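Only one protein chain is missing; all other protein chains are in place.
Then we have subunit A:
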Amino acid sequence: MSWPAPLEEMRHRDRVFPHLRPKAKVDVSKNVLLYVEGVSVSFDGFKALNNLNLYINEGELRCLIGANGAGKTTMMDVITGKTPCDEGTVYFGQSIDLLKRSEPEIAQLGIGRKFQKPTVFEAQSVFANLELALKASKGIWYSLRASLSGPQRDRIDEILALINLSEAREQLAGSLSHGQKQWLEIGMLLVSDPRLLFLDEPVAGMTAQETERTAELLNTLAGDHTVVVVEHDMEFVRSIARTVTVLHQGSVLAEGTMDEVQNHPEVIEVYLGSDE
């Protein structure tokens, strides 16, 4: 018999004290971190994703492009557990089935996400926002007694410097500019030290300078982390991309380097041709 989850949490010592829990191992023996295979999602008959296949390698920096409504955000929603899918499979490494897990479980596996619209906790300080995102237990009892260790504090300071918000640490997140909020959200991702990061239009609303710094930042991340970026800004994509995937009407239209993709006849026709 299964217990209601809150009791379940009490029943297992390792859930009350999550540090006792063995870490879920992500099996990347094939060097592929994420498998998305044959995924379809429809909203009232409209196919937002249509037999989508996508493979992300360990440590790569992948750019996803595609016109508005191509299904980029929906794809992230499926991978991060927000939207159930009608068909298909999503695996993290060889063995972890993401479709069986809830958003918090997926987050705890080390999959972080930045939303299209920056979402930070506006009523709390910049520092508190980062503290909440720290890679630490997310249990109730742990949170009640939690205090920052020296290394954790250093880690937050480091991230604050990286996202250029050291001065604003005690400021309410709601008082930041749009670009700063974007950065804070990126900082919240980084501080959680995820294995795989999804960034949905990270430079929307940033100044040219801020965009440039973001590109720099993402370039330094690749390698240690696996990064998937959705972006419209072609200049930006060119400055970071190694591999570009073009989505169109819920499936992959083309994949390759920026040059290959830009010269792809179908892509020129349906996306670059009409959009630029």
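As a working rule, contacts are C-beta pairs under 8 Å (C-beta built on N, C-alpha and C of every residue); 3 or more make two chains touch, one makes a residue touch a chain; residues count from 1.
In the analysis below, contacts and distances are computed from a predicted model.
For the chain that does not appear here, its UniProt entry gives the protein name "Urea ABC transporter permease subunit UrtC", which is one of "Urea ABC transporter permease subunit UrtC", "Electron transfer flavoprotein subunit beta", "Paraquat-inducible protein A" or "Pyruvate dehydrogenase E1 component subunit alpha".
Of the options A:Val28, A:Leu99, A:Ala128 or A:Leu162, the residue whose C-beta touches the omitted chain is A:Ala128. For the chain missing from the display, the contacting residue among A:Val32, A:Ala67, A:Leu99 or A:Ala146 is A:Ala146, taking the whole complex into account. For subunit A, the residues in touch with the chain missing from this view are 4-6, 9, 80, 82, 102-104, 107-108, 112-113, 115, 119-125, 128, 131-133, 138, 140, 143-146, 170-172, 174-175, 188, 192.
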